[in-house]
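Handing you this structure, nothing more for now.
One chain of protein is taken out of this complex; the other chains stay put.
Naming follows writing order (A, B and C), and every chain is counted from residue 1.
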Amino acid sequence: MSQIKELQLKLAEFAKEQDWEQFHTPKNLTMALSGEVGELTEIFQWLTDEQSFNLNNKQTSALNEELADVFLYLIRLADVTGVDLLKASEEKLQKNALKYPIEKCFGNAKKYTEFK
Amino acid sequence: MSQIKELQLKLAEFAKEQDWEQFHTPKNLTMALSGEVGELTEIFQWLTDEQSFNLNNKQTSALNEELADVFLYLIRLADVTGVDLLKASEEKLQKNALKYPIEKCFGNAKKYTEFK
Amino acid sequence: MSQIKELQLKLAEFAKEQDWEQFHTPKNLTMALSGEVGELTEIFQWLTDEQSFNLNNKQTSALNEELADVFLYLIRLADVTGVDLLKASEEKLQKNALKYPIEKCFGNAKKYTEFK
Partner (left out) sequence: MSQIKELQLKLAEFAKEQDWEQFHTPKNLTMALSGEVGELTEIFQWLTDEQSFNLNNKQTSALNEELADVFLYLIRLADVTGVDLLKASEEKLQKNALKYPIEKCFGNAKKYTEFK
């Protein structure tokens, strides 16, 4: 069993034990995910790019926690909607490889921004 | 090697080939993640909870794509910041188990909302 | 002078007094706005539509504060980027009136979702 599936089962069991399944609709979980990304954003909002690579202990601890929160809501949302995250991601990577051929896109900020 | 690590290596290689590493700062990747969560949110914003469980083909296809985008930026961000997503998530789950003891939190919307 | 302009001047003065202008780049302010919308989202994430119309005192107080935070970062961002919010909004309203003719769009959830 994949490590993601294992975590999803733990989350599903925890939600069931707490009788929280009623709250875990796709719509609500999307909002919860969005809220956690907001907290992640707050870590970096006033930092320069360079500072964002050199977090202090307190910021690193917050980063670990927020990334975990985002990940947990993401895989819970994928679980309740029946989406296979790894499969969907592999398909997306193949799409991107076609969309951004290296010879056309190599290292140009302007192109990058426009293509995205 | 975990499936997440495999995907992270593919993403790192793709970024290197395209000379996109310069754009992949923690700050920028957080914004990119946030933008994708915005697109995910747009799928559900006008739907009822019931509708959010019963997406049509077009919505399901969009959901697969947006969840993949969120996941890919999330694991790329974890990679460039050196965060172990699975480890951080396991630690968070243990924290939550202590924070939300079943006998105290069972199935109460009001409590749920206040606690979160 | 419009009330928005008055507030923008106060914010500009406050930023100057604190020597915070260096942090108030369009990029950073967009992240700050995004972080505040995350906090706003957390108020509503587990509520039903009905509950979202009937907030208790604590939730109402949080709502007032988060809407203010979103508004203040929004007008500060508009100020530093030189965007006239009221003018841009009037133009958007005119665009929408053309985009959503009443005879075509009246009250259909499916159309609404697809059009948006």
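Criterion: contacts are C-beta pairs under 8 Å (C-beta built on N, C-alpha and C of every residue); 3 or more make two chains touch, one makes a residue touch a chain.
Keep in mind the model is a prediction, meaning the values are calculated, not measured.
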Those residues of chain B which, in the complete complex, touch the missing chain:
23, 28, 31-32, 34-39, 41-42, 44-46
Where chain C meets the left-out chain, the residues are 2-4, 7, 10-11, 14, 17-20, 22-23, 25-28, 30-34, 37-38, 40-41, 43-44, 47-49, 52-53, 55, 63-65, 67-72, 74, 77-78, 80-81, 83, 85-86, 88-93, 96-97, 100, 102, 105-107, 109, 112, 116
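Heads up, the rule we're going with is that only the chains that are shown with their structure count from here on.
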Using the average of all C-alpha atoms in each chain as its centre, how far is it in Å between chain B and chain C?
24
How many angstrom lie between the CA centroids of chain A and chain B, rounded to a whole number?
2
Return the residues of chain B touching two or more other chains; collapse runs of consecutive numbers into ranges.
27, 30-31, 34, 47-49, 109, 112, 116
